[in-house]
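Here the complex is missing a single protein chain, while all its other protein chains stay put.
Moving on, here comes chain A:
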Amino acid sequence: MKSRYLKQELFIGKTGQKKIEESTIVVFGMGALGSAISEMLVRAGVGKLVIADRDYVEWSNLQRQQLYTEDDAKKKLPKAVAAKQRLQSINSQTIIKEHVMDIFFQNVEELAEGASILMDATDNFETRLVINDAAMKHNIPFVFGACVGSYGMTYPVLPGKGPCFHCLVDYIPSQNVTCDTEGVISPIVQWVASMQVAQAMQILSGEDVTPTLRSFDIWKMEHAEMNVEKLKNLDCPSCGIERLHPFLTMEKHTKADILCGRDAVHIRPPVPRTLDLKYLSKQWEQQTTNMLANAHLLSFQYEPYRVILFKDGRAIIHGTADITMAKNVYTRLTG
């Protein structure tokens, strides 16, 4: 069994390999980046992998989200569930813990606790700032990665060394400009994920990693990189002298946000709740069409909206990018 890591061990050394096998890595988000990162990590032999994602598999994911199959899309399986099945079949020795959940300030620390490295594979700035705060609070390296179109970027956040993500990104920019208009191609996903995993392996094996921001446009073949040490902000509320970790203490509220490029809104209740999916499917049988149920969610057409209700109380309302409208639909359906 040991020989499966032979080629990697020849390169990285016995000690490095041991560190990888003893590591616990959390991957936040299991879309394109999360799929690519997790597959590499599991093949590399990480000891424990924790994966978290709020979404389910759709046909439009298959072009670049390498862990998922047509069958997963037909069944509308939650990504974390489908990913675990595939990852476990790649490496039965890795302990894989999957979470079908939205990552936010109330659960991020629990996910991060005890981890060797946190891997960013989310699709929005807000969640990254939340994870960054958890990373700074618990002194865990956090490897940022993002891509849109043919352009991608990475940055390793190293506690106590160089700026954190909040030092670099001090407000949440509007994202509408990007995903909706530009799409994304899978080669850049692979570049970003590879950079992130290489940096994670370097951190684990004790290599010197510098606070370097890197970008690459794989279509224009344009590369940039810079050491951003100078941007370390001593007054940063996340990693500065007085650490308040503001993104871990935000007020409770029903959170609704527009899903990247999907004409859909994701809704999360203010406090976790458990929906009785069986009861709901009966209750709404008459007013809805195309009802599909599995152990994790309900999917149906309601008025002009395609609605996905998750067992944990979250919902995705398709057919609108209007947050208020989506919240209304959600309240009507779940009370």
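We take it that a contact is a pair of C-beta atoms (placed from the backbone, for glycine too) under 8 Å apart; a residue touches a chain by one contact, two chains touch by 3 or more; residues count from 1.
Everything that follows uses one rule, which is that contacts and distances are computed from a predicted model.
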| item | value |
| --- | --- |
| Name under which UniProt lists the unshown chain, selected from "Sulfur carrier protein ThiS", "ABC transporter ATP-binding protein", "Ribose ABC transport system, permease protein RbsC" or "Na(+)/H(+) antiporter subunit B" | "Sulfur carrier protein ThiS" |
| Options A:Gly16, A:Gly145 or A:Pro269, residue touching the unrepresented chain | A:Gly145 |
| Omitted-chain contact residue, chosen from A:Leu213, A:Cys239 or A:Leu280 | A:Leu213 |
| Per the touch definition above, residue among A:Ile25, A:Ala121, A:Ile140 or A:Ala256 touching the missing chain | A:Ala121 |
| Where the missing chain touches chain A, by residue | 29, 31-34, 120-125, 145-148, 151-153, 168-169, 171, 173-175, 177-179, 184, 192, 213-215, 222-226, 228, 230-231, 260 |
